[in-house]
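Shown here: the complex without one of its protein chains, the others still in place.
Let's look at chain A:
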Amino acid sequence: MHVEQISIFIENKFGRLAEVTRILGDAGVNIRTLSLADTSDFGILRLIVNDTEKARTVLKERGFTVSKTEVVAVEIPDRPGGLADILQVLDADGINVEYMYAFVERCGENAVMIFRFDETQKAIATLTGKSFNVLPGERLYSM
């Protein structure tokens, strides 16, 4: 049920982000959503794309350090307290959120959040057990 995300190490240098996105664009890879975590020296660009393997290959060919990570996409009711409900359930089971960001597209009436957990499988079990809708990767890649 997890979603594949690729992470790229990027130095804080002029034009690096443009270069990464250009390489992906030229290879016909479509970015579904992204998030950028940064420090003063470097950043980590996290991407969910329509073709993870291809994105990884073309970036590696161009000398970037790339890794693949498992994340979880969860549908969240678009109402006050929607996100808090989910976090509370996870908290109760002792699952840590390493980071999270929003997916750009909505899924029907609901928003979609991307989570990176310390224990991916356990988190998926907890969420589905509480009837939260965990979206499979295939849904997201083609959304």
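Operating definition for what follows: a residue touches a chain if its C-beta (ideal position, glycine included) is under 8 Å from a C-beta of that chain, and two chains touch if they have at least 3 such contacts; residues count from 1.
Quick note on the criterion: contacts and distances are computed from a predicted model.
Within the choices "NADH-quinone oxidoreductase subunit I", "Polar amino acid ABC transporter, inner membrane subunit", "Phenylacetate-coenzyme A ligase" or "PQQ-dependent catabolism-associated beta-propeller protein", the name that UniProt assigns to the complex's undisplayed chain is "Phenylacetate-coenzyme A ligase". Considering the full assembly, A:69 is the residue among A:21, A:50 or A:69 that touches the omitted chain.
Hidden from this view is one chain, which touches chain A at 5, 7, 9-11, 16, 37, 39, 41-42, 44, 46, 63-67, 69, 98-99, 116.
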